[in-house]
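Every protein chain of the complex appears in place save one, which is left out.
Now for subunit A:
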């Protein structure tokens, strides 16, 4: 059973509050919830929380034979598990429209934006390449799960380090972390996703909608970009017409947010790496 849509008083109150530029959790319209990143004992295990929305991302690597059509490229697969644990809206075996949107968007932001250098994952052309598997577990959905999952995924890829390999002739030796320091994945850039919600009438767009805001919004727009102002994905859902100025304004806001987020992610990754006792040779 899908949960009933929000009640009439909730809807009216939210619209009345947004008309006065007030949000229910005390944020300003273009303020996102501060992301909280925590790292697990393994490299590539990240939990990201945006308010009560929580996603765990986990990266694994193994060596496989590449497909014959792309012998020089490694493989990246994304598994997103959106279970009823996150919210009673999601059901097993019957993906809702929202679920499909999240999965496709993750694929676009993390894989098709070429964040990870696939050619650097090649060990021995046509014989051996790394297969990077990113698993995303959505633990709780309190709105804007897409941004949270994207952030968790990209941070996990940055946090992950693969074992060092040595190739002598046709012989491939994998050095465990105890022998040689593991190597981080070579990344082209770090895209971040920002979702904006739009409402009908004279209401300004809001960043990082909560669950209620997301469900009552007339349209959503997700923008994925990196701190270098390179736009990767723009996705707009819902029927609200937007003028060009509005879209550009949103992109400008997202650029500023991406710069802030990039600094935060780098700082947190550095902090974690310093605290981690990995023997470097």
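As a convention for this text, contacts are C-beta pairs under 8 Å (C-beta built on N, C-alpha and C of every residue); 3 or more make two chains touch, one makes a residue touch a chain; residues count from 1.
Rule of thumb we're sticking to: contacts and distances are computed from a predicted model.
Remark: of the listed names "Ribosomal RNA-processing protein 40", "AP complex subunit sigma", "Nop14-like family protein" or "Protein C12orf4 homolog", the one matching the undisplayed chain in UniProt is "Ribosomal RNA-processing protein 40". Among A:17, A:36, A:85 or A:200, the one in contact with the hidden chain is A:17. Contact with the chain not shown here comes from a single listed residue; of A:26, A:93 or A:201, that residue is A:26.
Take subunit A: the residues that touch the chain left off the picture are 3-13, 16-17, 20, 22, 24-26.
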